[in-house]
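Heads up, one of the protein chains got dropped from this complex, but the rest are sitting where they should.
Each chain carries a letter (A, B and C) given by its place in the written order, and its residues are counted from 1.
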């Protein structure tokens, strides 16, 4: 996954898009892409796997950018949250 | 990341929650959690890093469950989508 | 507003779309359109008023359809919720 984050970082640096990636804007982007993912299931539960993977990749791409911006490891915060939920 | 997916899978199997995790329900869950993440930035761009990490972890948790359900690797679909975007 | 609801109802009946408008699908549609509205503000707080009105209209259109499906008056439930919030 570290390699993937490196690729995403390079992709955005080449385009000089990093300037737009404040945590707030990334949170908005995650919500926007989550809406597009949901659109694959708007009228029923059937779906086209390719479209779903495309939209899911967009959501995860912005999630990884937000992790990178916050300087946290995705694996670490997911496991920590799982532990918290277990304790409840 | 594979280890994380194993942990998530075990967590849900113990609770017998797998029955609820249709792709459609997971897509709804991603949108719901993305809304909670956005709530950390509702009235301004300042934020509490711990709350953001908590909500971001929830979004990613459901993203990984959806990858698992679709039998795709998160790293693979993210990189493929990046390639597609480069070609545009 | 009653006239608007009549128009929306006629519009959907003509297209035989009513069959897709379960409360669940309408809730998904509201979230999807809310994502498109948010997209008008993805990278900054500036916005094109026409696009915002277009997307906002879509959100409200599905909200009214959901009110209609639940047989509640939008004005009534908004005022009731306002009263509830005042009591908190």
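The rule is simple: a residue touches a chain if its C-beta (ideal position, glycine included) is under 8 Å from a C-beta of that chain, and two chains touch if they have at least 3 such contacts.
Everything quoted here is computed from the prediction, not taken from an experiment.
K.L.:
Tell me where the left-out chain touches chain B, residue by residue.
P.N.:
20, 25, 28-29, 31-36, 38-39, 41-44
K.L.:
Tell me, which residues in chain C touch the chain that this view leaves out?
P.N.:
1, 3-4, 7-8, 11, 22-24, 27-28, 30-31, 34-35, 37-38, 40-41, 45, 47, 49, 52-54, 56-61, 63-64, 66-67, 70, 72, 74-75, 77-82, 84-86
Note that only the chains that are shown with their structure count from here on.
K.L.:
For the copies chain A and chain C, give the interface type as same if over half of its residue numbers appear on both sides, and as different if under half do.
P.N.:
The interface is built from the same residue numbers on each side, given that over half of them are used by both copies.
K.L.:
So which stretches of chain C touch two or more other chains?
P.N.:
If we look for residues of chain C contacting two or more partner chains, we find 28, 31, 35.
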